[in-house]
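Note that one protein chain is taken out, while the other chains of the complex remain in position.
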Amino acid sequence: MSESYKAKERVVYVGDSRVRKGNMPNVPADYTSYPGKSEAFIPNFLLKEWMVGCVVLVGFLVLTMAHPAPLGYPADPTNGAFIPMPDWYFLFIYQLLKYPYLSENYVVLGTIGIPGIAFGALLLAPFLDTGKERRFYRRPIASSLMILSLIACVYLTKVSWDHYTHELEKTNTIPEHIEREEKAREAAMAGKERPNYTKQPELPAVVDAGDPATSIIQAQCLSCHGTEYEGRGNIPPLRGVGDKYSKEEIAEIVTNGRGGMPAFGEGKGGNVELSAEEIDQVATWLAKQKAAAE
Amino acid sequence: MFKTVYNWIDERLDITPMWRDVADHEVPEHVNPAHHFSAFVYCFGGLTFFITVIQILSGMFLTMYYVPDIINAYASVDYLQHKVAFGGIVRGMHHWGASLVIVMMFLHTLRVFFTGSYKAPREMNWVVGMLIFFIMLGLGFTGYLLPWDNKAYYATKVGIQIAESVPYLGPYIQELLQGGEVVGAQTLTRFFAIHVFFLPGALLAMLGAHFLMIRRQGISGPL
Partner (left out) sequence: MSKHEQREQTHNTVKRKEMSRRQFLSYTLGGATAFMAGGAVLPMIRFAVDPILTKKSEGTYVKVVEESKITTEPQEFKFQIHQVDGWYESDPQLSAWISKDESGEIFALSPVCKHLGCTISWNTQNNNQYFCPCHEARYTKDGKNLAVAPNPLDEYEVEVRDGFVYLGPVKGNTRVE
């Protein structure tokens, strides 16, 4: 028997176990066999990668210092004025669900159908695109599908964001986290303590509750300002409003609207129009809403 | 001193080959940005990992102050952001890091896709990578409920509504996510547990598999 035959017969084990050493066909080629200059992972290559890492880190830290993480007002399930927006990376699905055939009776198609197909295809890409070719320009189907979905995602995100900013403009709303920061800055400038939204301030009692003006207020104002005149989320309470504004200022706000509040004056384009007399009544009553002097 | 300790351990456990395998393996020229500037696209995977490490660390530190409770959650976030030194920075790192991880991972995925690196024999690694992607999205979704502000509340409500539209299983998934009949106290603790223990655990396992496979199979060759 020749030596080479014996060598073929000899069984090789892994370590001291009885596990046979496999003969994997897919062990990658040694990189020295690739053309060009390969180099050791540590320290040569990692250093280059971490140079990039340092730049990213500095940029990241600058971002965190320049833009504090947003925080709105405490969650309030009764707040109807809040425009909810998910984080930017969910916007494309958020927008997708607004289209017909993907909402209402077909909502399943929008929530599971299309995202399911898209993400499922992505997950199983290696089993769908089984050719040997790796260059993207030689794989027109896979590449074009990917590029199309990318364009779709960017488009949906952009449309969704534009709609949101438009919505903010229309209702004249400042996003909560920005408004909260503004107020904190104002308070700091005025040397006061930062407003604390976790402690509900004691509201002054309602003054002169039986006044006839309250029937107008109950009909027009309380759906937003709270049935107990206590305010709701962003919307200020009516109790104690007399401390903040004079009667004239209140009349002006009711007539012309302000911020998210609609105009109630005649010919101001609001859904409800109150006569000047009614507004005067309302403003008179509201101006009386002051904290009781101690 | 360090050498003696190292040698003592090495004699017993033979640890040198373990890290030498990682340290000395050769990296080919085509992924090296020092040789071809365009090779910077190969950095996104490493950067994703770097930001993930920052996320894990900053998250660990944030839980020193945060409480998952609907009465105190907002107050504790408010406190840690404004009253604790560097609180704004640490929370900012966690908040912006979440976005950055998604960006980096997205770019990494695109790189792998367009260089065709997911093809045989690396199919499994692609699938694991996509699972990491889904876990990251899950972390993002469960994470923004935690401060318990209006955005957290309403975005979660919408998210749970979406889950509810799944045929047949929807209502069960909804209740499982909510933990109760409304989005409230039990939802918050549930999301906290998922965000802090379950998903990161799965993430670490998947990352381990991802790296092991890369080391086993090597980086895909030049195009």
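The first chain written gets the first letter, and so on, giving A and B; residue counts start at 1 in each chain.
Rule of thumb we're sticking to: contacts are C-beta pairs under 8 Å (C-beta built on N, C-alpha and C of every residue); 3 or more make two chains touch, one makes a residue touch a chain.
Here the structure is a predicted model, which means the values were calculated and not measured.
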Problem - Which residue of A:61, A:83 or A:222 touches the chain not shown here - result: A:61
Problem - Touch with the omitted chain, as defined above, among B:45, B:68 or B:87 - result: B:87
Fill in the blank from the handout: Interface residues of chain B toward the undisplayed chain are 26, 50, 53-54, 57-58, 61, 64-65, 72, 75-76, 78-80, 83-87, 89-90, 93
Handout entry: Missing-partner contacts on chain A, residue numbers
Key = 37-40, 42-44, 46-47, 50-51, 53-54, 57-58, 61, 198
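Throughout what follows, only the chains that are shown with their structure count from here on.
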Handout entry: Interchain centroid distance [CA atoms averaged], chain A/chain B, Å
Key = 19
Handout entry: chain B residues within the chain A interface of the complex
Key = 22-30, 32-35, 40, 43, 46-47, 50-51, 54, 70, 74-75, 77-78, 81-82, 88-89, 91-100, 102, 110, 113-123, 126-127, 130-131, 134, 137, 140-141, 144, 147-155, 157-159, 162-163, 165-167, 182-183, 217-218, 220-223
Completion exercise
Per the touch rule above, chain A residues touching chain B in the complex are 26, 28-32, 34-42, 44-45, 48-49, 52-53, 56-57, 60-61, 63-65, 67-77, 79, 82, 84-90, 93-94, 97, 107-108, 111-112, 119, 122-127, 129-136, 139, 142-143, 146, 150, 176-177, 184, 194, 196-198, 233
